[in-house]
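One protein chain is absent from this view; the other protein chains keep their places.
Up next, chain A:
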Amino acid sequence: MTVSPTADVLIVGAGASGATAAKHLAAAGFSVVVLDQGGWTSQSDLPGDKPEFELLWGNHQWHPDPNMRSRAEDYPTNLDDSEQPVYMYNGMGGSTVFFAGVWSRPMPSDFRVRTLDGVADDWPISYEDLLPHYEATDYDMGVSGLAGNPAYPPGGAPPLPAHPIHLTGRKMAEGLNRLGWHWWPGYSAIPSRAHGRQAQCERLGVCRTGCVIGAKGSADVTLLPEALRHGARLETGARVARITLDENGLANGAVYFQDGQEKFQPAKVVLIGANGIGTPRLLLMSESARFPNGLANSSDLVGRRLMLHPFGSVVGLYEDDLEDWMGPAGTQIECMEFYETDASRGFVRGSKWHVMGTGGPLEMATRWQIGEGVSEEPFWGEQFTAKMKQAVGHSIDWIVHAEDLPEEHNRVTLDHDLRDADGLPGAKISYTTSENTHRILDFGLNRALEAHEAAGATKAWITFRNFSSGHNLGTAKMGDDPETSVVNRWGRTHDVPNLYVIDGSVFTTSTATNPTSTICALARRTAEYLVENRREQEVSTA
């Protein structure tokens, strides 16, 4: 077996969390090795500047579902017991390659849901603990936004000015003002001015199919080049099979496959950043005599509490041409009016909304066909051109993200009948949307219909009521108690003192916000902890 020199830190996964940690640890002088099962994605290969971009997004090569893509670097997921598909992208930059760049912070109450609302668990850390890391990673990812949002405590301004809210945001803002509801210009990890390695956004509106001009805060554009500049070693096509332990129970590296060869990367400290599906899969694959139930799984919570964070959407049509394709696609305005718990609504916690660009004409054709109340209307034949003329350019799309509280039966386990290209087991997903999450979504979608009416929509309908967001969270819970959590407040596993989890799997609760900002903040916080405690950190010497 090929063995490389020992790294100070081995990071598994080059997505948002792994790239964040790699940049900061390499910059602090650590020798860093990052292993990722995928490769680099060339901007010239991405669909977004091609006439067929909408068709390409749905094809097998670029589909957000790894089962549909079925690339060599993808591992299979068994969805037989899951209400939802599972979306992810495996490669340098991870799912940030395809995310919309929505950059959303949780509220302070998100970290205290047990104390304030009597549900789930408090996080062991607070909003204030994470605030400096949010502000630092805002710079890392080229975040644009407007300071002074009354939905949040005071803090530093985003590093770049807000994007225009455009005609869609303006139209909806006028409606929300009529209702007296909160709104604010959206925050995006997309620079409104050139920023570091990132180009200024050109507003193509294709963020979700990958940014073709290198503007969006994809980790492969923003963070990994910095990690390389500081000396990190990034290995592509390197699929980790298991984390290994020495005789003292300390992590001492990882066995991985690359080009069909089994290799070993020794390390003093191991960080896992494979997110809510890949991280529990790897921990469960790393079972041993010491950890027969899976590595770092003495709590039996590895893989449990999966939160797929479903969303809903409501599209409205307007007389005015609103140029609804205009980017950045992620968010023109956001609304936090229904974020906090109001017991009179019949559920706990709430939802975060944002207006997104609807997309191209084929997306609009799809919206006509899947909408509640409109899918039964005639669409083809004589109706097609009239309905498309009515809708293309004239729509506003509300996205409603519900908080998805953790439930232990929602989980990731191994499927030994499904195998990836290296013969490793697939991930079996068991997920049912909870009654509380359904109620949050139903309430939010009905209010969003009212918002469209207030904004003057001629027609509005629900296009998604409960659909996977690609936010895969919660499967290695953060907490103070080793019996009821997998990692501590610094992301260190309770069972293995030099093994850390730094991705969305540590989320104690999902929050109702888009998670990448928090994932990056948590990863940076762990990296800073490692730097500050380097002399006290237990490491394997085997």
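As a convention for this text, a residue touches a chain if its C-beta (ideal position, glycine included) is under 8 Å from a C-beta of that chain, and two chains touch if they have at least 3 such contacts; residues count from 1.
Here is the rule we use: contacts and distances are computed from a predicted model.
Trainee: UniProt name of the unshown chain, from "Electron transfer flavoprotein small subunit", "Branched-chain amino acid ABC transporter permease", "Gluconate 2-dehydrogenase subunit 3 family protein" or "Lipoprotein"?
Mentor: Options "Electron transfer flavoprotein small subunit", "Branched-chain amino acid ABC transporter permease", "Gluconate 2-dehydrogenase subunit 3 family protein" or "Lipoprotein" considered; the missing chain's recorded name is "Gluconate 2-dehydrogenase subunit 3 family protein".
Trainee: Give the residue, chosen from A:28, A:119, A:136 or A:151, that touches the chain omitted from the document.
Mentor: Only one listed residue reaches the unshown chain, and that is A:151.
Trainee: From the listed residues A:192, A:351 or A:540, report the one that touches the chain absent from this view.
Mentor: Residue touching the absent chain, from the options given: A:192.
Trainee: Suppose we count only contacts with the excluded chain; which residues of chain A make the list?
Mentor: These residues of chain A touch the chain that is not shown: 48-56, 58-60, 107-109, 111-112, 115-116, 126-128, 148, 150-153, 161-166, 169-170, 173-174, 177, 180, 182-185, 192, 200-206, 213, 321, 325-326, 336-337, 339-340, 360-362, 365, 380-382, 384-386, 388-389, 392-393.
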